[in-house]
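Sharing a structure, written as structure tokens. Questions coming.
Omission of a single protein chain aside, the complex is shown with its protein chains in their original locations.
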Amino acid sequence: MGDNPYQDDRGNRDASITNTAGGGTLKASPGTGKAMSTSEAFLIGDTMTGGYGKGPDILYDCTVAVNPGEIAVIVGPNGAGKSTAMKAIFGMLDVRQGSVRLDGEDITNLSPQDRVIKGMGFVPQTSNIFTSLTVEENLEMGAFIRRDDFRGTMEQVYELFPILKEKRRQAAGELSGGQRQQVAVGRALMTKPKVLMLDEPTAGVSPIVMDELFDRIIEVARTGIPILMVEQNARQALEIADKGYVLVQGRNAYSGTGKELLADPDVRKSFLGG
Amino acid sequence: MTDSVKFTLYAAGIALLIIATGMMQSWNTALIIVNMGLVSAIMALGVNLQWGFAGLFNVGVMGFVALGGLATVLIAMPPVTDAWAAGGLRIILSLVLGAFTIAGAILLYRYLPKGRARTLAMIAFLIVGFFVYRAAFDPAKIAIEGVNPASTGYLGGLGLPVLVAWPVGGLLAAGAAWIIGKTALGLRSDYLAIATLGIAEIVIAVLKNEDWLARGVKNVIGLPRPVPFEVDLQNDPAFVDRVTGMGFDVVTASSIYVKLGYSLLFTAVLIIVLVMAQLALKSPWGRMMRAIRDNETAAEAMGKDVTARHLQIFVLGSAICGIAGAMMTTLDGQLTPGSYQPLRFTFLIWVMVIVGGSGNNFGAVLGGFLIWFLWVQVEPIGIWLMSVVTSGMADGSWLKEHLLENAAHMRLFTMGLILLLVLRFSPRGLMPEK
Partner (left out) sequence: MDLLNAVIALANFVIIPAIAYGSQLALGALGVTLIYGILRFSNFAHGDTMAFGAMITILITWWLQAAGVTLGPLPTALLALPFGILGCIALLVITDRAVYRFYRVQKAKPVILVIVSMGVMFIMNGIVRFVIGPDDQRFADGERFIISAGTFREMTGLAEPLAIRTSQGITLVTAIIVVVVLFWFLNRTRTGKSMRAYSDNEDLALLSGINPERVVLYTWMIVAALATIAGVLYGLDKSFKPFTYFQLLLPIFAAAIVGGLGNPVGAIAGGFVIAFSEVTITYAWKKVLTYALPESMAPEGLVQLLSTDYKFAVSFVILLIVLLFKPTGLFKGKAV
């Protein structure tokens, strides 16, 4: 039994009375009360330590940062806390020490939704599109917080991902894996974010589609939006990265430019298979 | 505070309420509350077994309770020999035919190759089977219902002692639960709630319409009793001597004596069910049930057959409701299908379980007593309250009459309020699960 009696459903899975699909899991995590300021960047998660709920820490003094025009990539072995670091920056983790700053402003105390309003675009690893809505409706929902005319942005997204324009009347759930990821990135771009965060955008897509996705991501970065990305495919990701972070067991193990890391013999040996 | 201390305190509190009723209203009223409280506690134990231990959502308690009631008629009433002669065997034969039709359709579905031919064969078989069944059933039904309709018009029962009906009521409910559970729990995600909701309405519809079975809305009255009749006691000189010797009024004493008899019987059943539920909870079986409830995936991975276990506990819990239903009908001395209402026999039991504490057997017992007490007493309290509120109004004013007339409906409102308050401020109930 959990701590919260209201969340105890006694294992009931009766589909005739409860709808388990699409339910929310996001919760606002409180600020750390222990700010850290070690360096400056456009978006920085500064010396973050934390874990889920009251559980043990899984992130220790981790720092991740990205500047305009850059692609920063977080890589590392399975269970190294890559996605956790990204969730910490986005306010989905109970961070007990450290700060998150965007464009000089401390946003450590904001909820994920408020961070979106501040200009962070986030593409989760899974469930990152509205499957029952059409492609176009997905993009419209991405622009929900904007009250101005977003048709121009939508045109830009369609230029970036031409296939989406073709399929704009189709339900997003009917698309292929790579196309779904494009919808997901497009949806996040619709807010005109100041920074884009991608959690394993190439998970589960074929190598060809992966290359194409990376190309698109570079294109997005060229428009000046800083991109912070978690990647499973370390080698390909580091090749396009301006900045790379290798995490091991929740700590910064190595960092540098993508090229430096690719050249580093230690990194090669332990993560890139020689 | 340990659980036993807590339970004792709460139980003492409820006992005080009942004693106060005895002193302020009458001991007869108090005993009526106690007896139905005992029955309610057993029903709550049944639902708690399903919801508390396994997270199964049964909103058809009324149906199982009614099946228990039907059992008392089928077991305890004397058989109507004329009706049996008129069509007893024919009706049983037709029911067997009906069962064969359904079984046959299932077999066709299982063993024919998939495709349109199978569907058509099944539908054709069902339609032919249905008309054959009706052709056999209808004349038998008319014949039976024609036998002295004013007083019988049904097959009657087996004429066995009424206490036999209690376990049989449990069996009847268990059988129905098995059929529902088998269909509703087997799929990828279960839909037990809607299935139980539906079956309960169907059971009541059958009881109301199948006059040959239990006289339908004409009711079966004068069920045999496991305790003496008041009139017999009043005519028994030994009894009269004894109670007058103790300084009681004979009529009151006889009625209290009878009710106490029921109380003893019901308490015995409650204790048996409670002890068994507690033993089950602490047994390896109970631990497994809770393990499944708390983490179904892990339990499945360890090779536990979750669906089979769920079916087991659903059947058990429903059987307990059936037993309680048989006891209640015995207490009433009559079966009145029109009196079964979902709010009273399904949702009120749920209030008892939630208020008592889901997953705690002692909580279910307490909840059963407390909520039943309130259900009975809110009505007079509401009327009293309304008469206070309206005392300042002019006699004969429209509002005053309306308020007084409808005060009785406040009891539903109060039950809802209690449920919401408990859910909000004490979601684990009076006796939280350990």
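Labels for the chains are A and B, by order of writing; each one numbers its residues from 1.
Everything that follows uses one rule, which is that contacts are C-beta pairs under 8 Å (C-beta built on N, C-alpha and C of every residue); 3 or more make two chains touch, one makes a residue touch a chain.
The shown structure was predicted, so the numbers you read here are calculated from the model rather than taken from an experiment.
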{"item": "Sole residue of A:16, A:156 or A:257 that reaches the chain not shown, by the stated touch rule", "value": "A:16"}
{"item": "Contact partner of the left-out chain, one of A:37, A:113 or A:176", "value": "A:113"}
{"item": "Residues of subunit A (touch criterion as defined above) contacting the omitted chain", "value": "4, 6-10, 12, 14-27, 112-113, 116-117, 122, 124, 127-133, 137, 140-142, 144-145, 187, 191"}
{"item": "Residue numbers in subunit B that touch the chain omitted from display", "value": "55, 57, 59, 130, 138, 183, 187-189, 191, 193-195, 197-199, 201-202, 205, 208-209, 341-343, 347, 350-351, 354, 405-406, 409-417, 419-420, 423-424, 427"}
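To be clear about the criterion, only the chains that are shown with their structure count from here on.
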{"item": "Averaged-CA centre spacing for the pair subunit B and subunit A, given as whole angstrom", "value": "54"}
{"item": "Subunit B residues within the subunit A interface of the complex", "value": "51-52, 54-57, 189-195, 292-296, 358-359, 427-428, 433"}
{"item": "In the complex with subunit B, residue positions of subunit A that touch it", "value": "1, 5-6, 9-17"}
